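In this view, the complex is presented without one of its protein chains, the others remaining in place.
Each chain gets a letter, A, B and C, in the order it is written, and its residues are counted from 1.
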């Protein structure tokens, strides 16, 4: 047993670092990023530079198969890539096209669809959003009611999608719709279709979330005409395609690198926060709370590495992989909370952008972003498989209950 | 709003204190008591003196109606009695006869049964145990299978009772048995009978619990003949009688006075425990854990008083009363745990009685009792309505879920 | 031993509850927030007319009676409605400082205006470096003839934006964190040298950074005894903690009850989610935290009414410690159990959560008060 990278991986790590140094300049790393990763649609010049470099290097979609423009990196190399880019705060390609849709396309879609869409996902020129959730179906996705009726060579789609991240900046939406209402099991009769967001009848309504983020939307679909060519795979089999993705565990979901950075920022903040003539970093009660999270995070990092090591050897991720999201979100929420605690009174001001731009921050510079991150961070145990649902799954799949 | 006792209650408090001073001498208060309250059956002279004084003063069963030898105390006076006796560490009358059986008898039983049994419960001369639980029925009491078949003027009883506290020292057992197996609801067809423990076919087997306490037993009943006169109330209606008791919330179940004493002992222990040349009571991390429990306990005390104040005015206990056992057991377990933590290495020795008697304690005198109390205390969230069952009940009864 | 209210208290409770019920639904509340003052001036007049602005003051001072229990009753209802009108900073804090430290003349001059609503106040006690230590005061007040010259920076001053008077703690002697040597002044909010940066707070209120540059304050506006202002500040803050504690208890009640209602109606997997045992137990825990907080709130109010001193201080700190656990748990759980809806700005749940987040910080977090509890 050891925790060392082998020489090949060490070399790869150096290569990645060199690339990051060239494509994501040090001064960009200090920039404040919004906690939601820039759904706002404004893309600063450094970010554009980074994405261009990624595409040029053919590293924009490392997880894809080589034949579709991905890489042949080993799991460990992918892990190194994720860690190094997270540690340097590099912006990430939007996950919807790259991670959620593309695997469905290259696994199930026709050549025409692949040729039409994969390249523009790969180079980031087309933005996608995911039309799964509906007002009546939160964790219970299979209860979806959006209806697609075949009318000649088009589906007529009616329904409402909600919690749709990035719908307001997306060009396309991949969407689960019900094409058969008379099935035995609710999971049957669902189809996977691609909708051009410019189609008549598509309307996007913003939903503002805690932390004042405009990331999600509801999307109403009224008599939207979708060409049958936009059906992925077979009609009524969409659940199978979507489900493969939902259960797809990735080591990255633990967010270890992100939490490590946040923890370091928390310690810096505590060291810079005055208290009783000293600093907060000398307050044992507070420091012990940080130390306790650090221990949890150290454990989680190893748990992640255990999963990685198994996958690296060609095995399926072990049962320990099921805790990555559960523990990872718990830890990141805890760190966010402690940051707010460190800020004391300066966790209260909530100035608008204009005031910040004109007059600077109120209290420490981290104040507002930390507060917003804490608020927004509550979503991490809700969206993308709530903690409760995850535990149901582990109880069944891992413990056999 | 105020927290003061009125002059009448203050006078009563004085009367109680004076009685305790006379009947339970100060030197008895320091005696180590076993955490389980002396099921061992040995009754030291001071205890006998106390019980005799109780009976003489007609205070042995204050909760009973006056006509059956109880008192006409108000809820507040009963509360004062409970607090003062708990604070002085007075031994309690065994609850099985006094609190569990007697209310059933004076509410439902025939005059003959009342005359036969209430006086000997009141003066403590006859010991009772409760035959409810069975190996297959833990929290799910209504699934009980012990069978009583009428044979002339006797029931023939067969079955096994378990977790029977004090069965090994009891003269009688009150018992739920199934007299009809063909009912629609499982709660029907259950009868409430009284069994003389000397009856042929009754066998008591000890169950040793964590903390090495012999308090509970399993009781096997093989062809035990019970005279029909020992049936309480009507045949097949026993569930109704027993159920009234199970839902009977008492303020005393919060165990506030007991926990306050335990908390004081914990602080004393921390003040007497050396650490790094000082004492544990100067260790902020540890003291803050004690302080945090104290706050919870302060809150619980007021919650208990709120319930009492409502009952005192003739009202039914409010929803807040449902948390008394839940929080009370959580707090007492926490204090027990912190005591063990305070003991450090001296929480490990587990000498036998003989060694203690001959050579004295190992480490601080509190060591073994504190450890045993912690182990035994794990039962408080299991027996008498587990935390899980209690929460199910609150969800339904209080929150309407 | 009695936890019931007097007839007057019952009337007060009903009257505030009715106002919240009829005139303070969530939409209205959001509209009030977005007024330029951060609240609805009409409501303020209503509060004055109904006598609520006089609740914390004795009849002698022109108020309603002035017991902590009265304040608690009112603030609990305000908490249920997430009321944004500046009752806390103006009445409880600025008014409270006048009550605790003011002489007859000062009360005569200002307390009447606080009570009739014509005067708005703010209480500036915290500083950028002070964190929760009320004695950590660097703002200086130097005697110059009959007046004092004040210089310094006061942090996160609630309602300074609307205040006619800002009551300021300043150092007149001693070292930076000495309790002795602090004095309290009534500063005219429009005086020369007072500048502010106003901003909204996370919970929809208004606060300001207040900078004092050579502000001249007449000696007659010294509140209480020179150098002995710490006692005034401490008492005002303890009474303010009771007030926000009551607010928190009111907010927690709404949160747990709304969550129960939501879980009864929201269906997933073919049944109301309130049938899932894990959610049931979580709601039971929310209910329990609310009841425990309510109990300790009652205790703190009763202790304050018995007289201000270490026993009352300890009870107040216990309240804040309890809230540190309960309000955090109830707020987070309400958001979690409401799922995506709990995360929206549109639904009230998130706003209660944000108010509770502020309350956890205000006047010292649970860590701070656990230490104070241990010392007392």
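Just so it is clear, a residue touches a chain if its C-beta (ideal position, glycine included) is under 8 Å from a C-beta of that chain, and two chains touch if they have at least 3 such contacts.
Because the structure is a prediction, the values reported are computed rather than measured.
Considering B:151, B:234 or B:388, the position touching the chain not shown turns out to be B:388 (whole complex). Touching the chain that is not shown, out of C:276, C:308, C:352 or C:368: C:276 (per the contact rule at the top).
Where chain B meets the omitted chain, the residues involved are 133, 136-140, 143, 162-163, 207-210, 212, 216, 273-277, 280, 283, 285-286, 340-341, 344-352, 355, 359, 362-363, 371, 374-375, 378-379, 381-383, 386-388, 391. Within the complete assembly, residues 276-278, 281 of chain C touch the chain that is not shown. For chain A, the residues in touch with the chain missing from this view are 1-6, 9, 76, 284, 287-288, 291-292, 294-296, 298-303, 305-306, 308-310, 312-313, 319-320, 323, 326-327, 388, 391-392, 394-395, 398-401.
Methods note: only the chains that are shown with their structure count from here on.
Averaging C-alpha coordinates per chain places the centre of chain B 44 Å away from that of chain C. Separating the CA-averaged centres of chain A and chain B is a span of 54 Å. Centre-to-centre, using mean CA coordinates, chain A is 39 Å away from chain C.
Counting partner chains per residue, chain C has residues 370-371 touching two or more of them. Residue positions 284, 288 of chain B each touch two or more of the other chains.
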